[in-house]
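All protein chains but one are shown at their positions in the complex.
Note that the chains take the letters A and B in the order they are written out, and that residue 1 is the start of every chain.
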Amino acid sequence: MSMINHERISSGIEGLDVLMNGGIIKNSINSIVGSSGTGKTTFALAYLYQGLLEGDHTLYLSFEETPSKLIGEAESLGINIREMTNDAEDLIHLVESEKIVEFMTNILPALAQKLKHRNVKHTRIIVDPLTPILWEFPSEKEQRKVLTKIYHHLSSLGTVLQTVEEPNAFGQTDIGAKETRVPIYLSDSVIHIQNLGLGGKYNRTCKVIKSRKTPHHEGIYPLNFVNGPGLVIDTSSIQNVAFNPVVNDIRYQELMKRVKELSKDKDPKKRVIAQIAKNLLGERENRDSSQNMELVKVLTDNQILQEVRK
Amino acid sequence: MNFSQGIGSELMDLNHLDEVEAAILFRIDGDVVDSSFKEEYSHNLLRTIQWCKANVDKVSLEMKSNNLNKVTYELSEFCVIFYVVNSILILTTIASKNANLSLLSIESKRKALLISNYL
Partner (left out) sequence: MQIATRTTSHRSINITTKHIIKDVIGDINGTPDFLLIAYTPNYREKRQYEQAISKICEESGTQNVIGGTFPAVATSNDIPTTQGCSAMAFKSSELKIHSSVSYSNIRINPDKGVDKLIQLFKDDQNRFKTGFFLTPGPFFPPDAFKDMKILDSIFAHKFRGMFNMIGKLINRNMGKNGYGVTSFAYKMLMKLLENNVENALGGATIDLDMLSCYQFQGENVFQNAMVGTVFSSDTLNFEHNWTFDKSQKTKSFELSKGIKSSSYVHEINEKPAHEEFLELLGMSKELYEEAFKNMAYASLLYLSTLKSKNQGNLPFVSVCHPSLKGIISTIPEEILDESEKIAEFFTQSGLGVQKSAYECANTAAQKIDHPIFGLFINCSNRLLIAGDKIEEENKMVKEAIGTDVPFMTLYSGGEFSIIKNKPIYSSVSVHGLVAGYNNSPQKNVVL
């Protein structure tokens, strides 16, 4: 995997930047995929708000909700867009369904041209949701053609965040469904959010399922609605691994070194001890790992090895 | 909210035991009625919970057809005890793999009986 340092922007969603190795890559196409009620629009609003905080130019294309409703929704979660600008409602453009084709094929390219001429350096573009556009083009071939074109225009303008509705039939969601296949295929990164309904930390989850050009954290992370930041992804389990005192502990490294030496010893008893010690250290991810380390310390102690020899 | 009694409290009691990672009251079709988890988040646990959710219908059918009250699974990372609460609810206790299943089944059974009394 190439490790080129891409320029990144903050997503505005606490924890997502950690999962995506530092943030969203500039001028990329990013999809938030999830079924109804999972928090896709909140994601989009938090992304918009972050743009306002950073002084970015923003373009929010809503294909369903009116600007006032969206702003109201954001406010209910503590994302106060009105605080950032006097003309909050102008930030969001409602594209009515009958104008979708015209908008995507004519208006959007023209808008892109206009912005370019105005020398806007970076725009945060939000397409929420992309799904009505897909409905206009039922065949996957057509979808691909239209989206490739749109993405070409948009990515030259800035960084795109689009929401995609994941079909939900009788409580079963399907990320690989026809409705989501093409945008997932064409996106640079895909974030899958789910409402598992399990309760507690396992109720809503978030997983980065695709991330071109950059490594990302695998795994499913808890997603919480929090008043203030709007959405928070709990990445404490990643931080725990990174800062796990046992795994990174110098003592652990030293013990491992000692055990390795022991395993090469001529004395078979010592080799047995080394094996036991290795097994114990292998269980370091368990909760009682520190206890195992204590035992290995005793096991590989020179005095004790002397006793074994006797 | 009364934390000292009710289904939620019974699940919290169960979850409070050292070895228990999650206590979930499932409807036999896989819907979660109530749940209680340890503070720490774990991917592996989520995988196991999802496995339980996906299989609770089959397990409950099997339990019903064989007239079983309890089914225990020893998975690679966790142990799972399914305990029948009534004809539509199953209490699921997920514990660490080294858990003492004998002791745990005592408390699972107790909680299943107490929960059935609330309904």
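Assume a contact is a pair of C-beta atoms (placed from the backbone, for glycine too) under 8 Å apart; a residue touches a chain by one contact, two chains touch by 3 or more.
Predicted, not measured: the structure shown is a model, and the values here were computed from it.
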Key: Interface with the undisplayed chain - residues on chain B   = 4, 9, 12-13, 16-18, 70, 74, 98, 100-103, 105-110, 113-114
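Following the convention adopted for this analysis, only the chains that are shown with their structure count from here on.
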Query = Taking each chain's centre as the mean of its CA atoms, how far is chain A from chain B in angstrom?
reply = 31
Query = For the complex, which residues does chain A have touching chain B?
reply = 171, 196-202, 205, 219-222, 234, 236-237
Request  = Over in the complex, which chain B residues touch chain A? Could you list them?
outcome  = 22, 24, 30-32, 34-37, 40-43, 45-46, 49-50, 53
